[in-house]
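Report on one structure; see the data block that follows.
All protein chains of the complex are present and in place, except for one that has been dropped.
Chain nomenclature is as follows: A and B, assigned in order of appearance, with residue numbering initiated at 1 for each chain independently.
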Amino acid sequence: MNKKVGQKKKQYSRRDNINGFLFALPWIIGFTCFSIIPLLTSFYYSFTEFNPVKDPVWVGLDNFKYIFKDPLVFKSLRNTLFMAFVSTPVNLFIALLLASLLNRSFKGRGVARTIFFMPSIIPMIAATMVWIWMFDPTYGYINRVLGMFGITGPSWLMNPAYTKWALVLMGTWCTGTTMLICLAALQDVPKSYYEAAEIDGAGTVQRFFKITLPCVAPVLVYQAILNIINAFQYFTQVYVIINASSGAGSSNAGGGPANSILMYPLYLFNTAFSFMKMGRASAMAWILFVVISVMTFIMIKVTRKVSENGAGDE
Amino acid sequence: MADYRKGMVFSMKKSSGYYKKNIKKIPVTVLMLVLCVIFLSPFLVMLTTSLKTNADAFQLPVKLWPRKVVWSNYPEAMEQIPFLLYFRNTIIITVFSVAGQLLSTPLIAYSLAKIKWRGATLISSLIMGTMMIPYTVTMIPLYRIWNNLGLTNTYLPLIIPMFCGSPFYIIIMRQFFTGLPNSLMEAAKIDGASEFRRYISLALPLSKPALTTVGIQSFIAAWSDYLAPLIYINKTEKLTLSLGLQQFLGTFSTDWTHLMAAATLFVIPVIIFFLIFQKNFVEGISTSGLKA
Partner (left out) sequence: MKRKLVAGLLAVVLTLGTLTGCGSSGNAGGETAPAAADESTDAGTEEAADTAGDTAEAESSSGEREKVVFWYSHTNEEGKAFEETIKAFNESQDKYEVEGLSVMDKQKIIVALAGSEAPDVVEVSNQDIISYANSGLVESISDMAAADGYDLGSIYSAQALDSNTLEDVVYGVPFASQIIQMFYNKDILEEIGYSEPPKTMEELYEMAEKATEVDADGNITRLGYPLFPLASARQELIYAFGGRWWSEDGQTLTPDDPLILDSLNMNMKFREKYGVEKVQAFVASANTNRYTENDMFFAGKQLFRFDGPWLATMAADWGPDVNYGVALIPGTEANPDLLGSSRYETNSLGIPVVANNKEGAWEFAKFFTNSEATKETLMAIGNLPTTLDLYDDPDILGMPNFEVFVEALKTENGVQYPKIADFAKYTSLIEEYLDYVYNGIKTPEEAMAELAEQAKMLQ
């Protein structure tokens, strides 16, 4: 790529073009088959009604009209936004906190890092089941431990005021990946900055806000974007929780207590595979796609700004 | 990799030999211990519950340790669901998925990092773009295609996409290839080695660490996958372990102690794998996250 600088005309040899294309062929095929074609098909489907035994029938804007009237769509969107904008900052905060703790030398540092990271490799379904068990108000360990401190814990997965907070709590346990990246970012901060600050007599807190934060901000924002996109795909955990409380697959439209953990992807999944309204589900999917794209676009703009500001401070 | 080691040196230097800091360190040590216990406790709960009798699990006051250790939950859990069959199914899917990723990802990454061709930049940005497409958008058309092909209830819908490379792994590999010195490649080119030959005999052998990272990450992803098998596999004898685990949440009741035993068995291979390849894993994540 460096060679390109200065050469206005792109000069690729024919051979390189063929080689490059052949090497990238698996991806090009995959992209066409598993991304572009489904994406466009999905767009077409969103104006039709069909299920696996009925071929698509054009229904115009009916699906969208229905969706915008459906109270559960808004409910699920609200729940998903909660996960995106409450769970994400909490996760980032915990990840950064753990990373800062790990970014000092002490005995057992490697072990601690392993322990903090391990939960994020555990299969989601297994992790969720363990947490469901721990959240039980009578037989669970969380309320038992809270009780030792004289706190009466709530019925985490039964009271709609707490269900989403239970999910947030569960999320912080699995924040290992973000933590590792934060740690790497922290270690990239040049130590000369800190030395200079120490000479200026800056305290720990000041140093954190003046040096650490601006330096890791671009990484944090990028992690925030990924976290938010993940939040928009939040599915397995709630699917399992709802199945555990009502029996496997027994409730077709279940959304947990007061639909408080009915996430958008779950509702979409139910619409497609329980109500068998696949056209409507495609329309929901496209709405989600547009929302994510817009949000990503905004976040990228913000990132650019943050990086520029960070550079300015230096 | 280099960055990481630099960081280690840097953090060691920073705090060595400061006596006054030692006092400050005590609360931090305590905090670390507490945090470690908190992060470990779900594993512990899973393990100890799996060793309890049902009555013990529901006896108040709640005790972490089993009042009486019973190992029989394990063989019983393996009988309640066809555990070994599901284990085998999961392994089949995992092996093919990992093989697919290892075959395709370096090829694609190589084309982006080391071959100067017309499509490289476009594809790079498209790869970033596909990371933003939620699975739910493509889920329904894909399901319809596979279903019309009559391939639901086979593992092909789960495996074939893996042979096309996943964005995340491609980025990791591309990062790695970019870091390889061009001079080596140029030398081989002058010697008249073809692109493919250079890839096979030079680039691939050098990229073992990155390949390991991709291998492990794709292993864990395939092992734990839930949504895709949920959609495509609905024959009892073809389920994977993650779906099999859900069978413990019966229509009527949930058998918690056996569930925990099965969950432990499900989780153990992942943990073992992770502990063995921890270093690669951690590095892969750190680099991909920082520079993407």
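Here, a residue touches a chain if its C-beta (ideal position, glycine included) is under 8 Å from a C-beta of that chain, and two chains touch if they have at least 3 such contacts.
For clarity, every value in this text was computed on a predicted model and none was experimentally measured.
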The listed residue (B:T152, B:T178, B:T212 or B:Q278) that touches the chain absent from the view is B:T152
Which of A:Y44, A:F93 or A:F106 touches the missing chain? It is A:Y44
Among the options A:L81, A:L97, A:V145 or A:M158, the absent chain makes contact with A:M158
Across the whole complex, the chain not displayed is touched by chain A residues 25-26, 29-30, 32-33, 37, 40-41, 44-45, 48, 51-56, 69-72, 75, 133, 136-139, 152, 154-155, 157-161, 245-246, 248-250, 252-255, 257-260, 262, 273-276
Note that chain B touches the chain not displayed via residues 54-55, 57-58, 85, 88-89, 92-93, 96, 100, 103-104, 107, 141, 144-145, 147-156, 159-160, 163-164, 200, 230-231, 234-238, 246-247, 250-256
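The rule is simple: only the chains that are shown with their structure count from here on.
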Note: in the complex, chain A contacts chain B through residues 1, 3, 10, 12, 15-17, 19-24, 26-31, 33-35, 37-39, 41-42, 45, 52, 98, 101, 103-106, 108, 111-119, 121-127, 129-131, 133-134, 138-141, 144, 173, 177-178, 180-181, 183-188, 191, 194, 219, 222-223, 229, 232-233, 235-236, 240, 243-244, 247-250, 265, 268-269, 272-273, 278, 281-282, 285-286, 288-289, 292-293, 296
Chain A partner, complex, touching residues on chain B are 3-4, 6-8, 10-16, 25, 28-29, 31-32, 35-36, 39-43, 45-46, 49, 57-58, 60-62, 64, 103-104, 107-108, 110-112, 115-120, 123, 126-127, 130-145, 147, 161, 163-165, 170, 195-196, 199, 220, 223-224, 226-227, 231, 242, 245-252, 254, 256, 259-260, 263, 266-267, 270-271, 274-275, 278, 282, 285-287, 289-290, 292
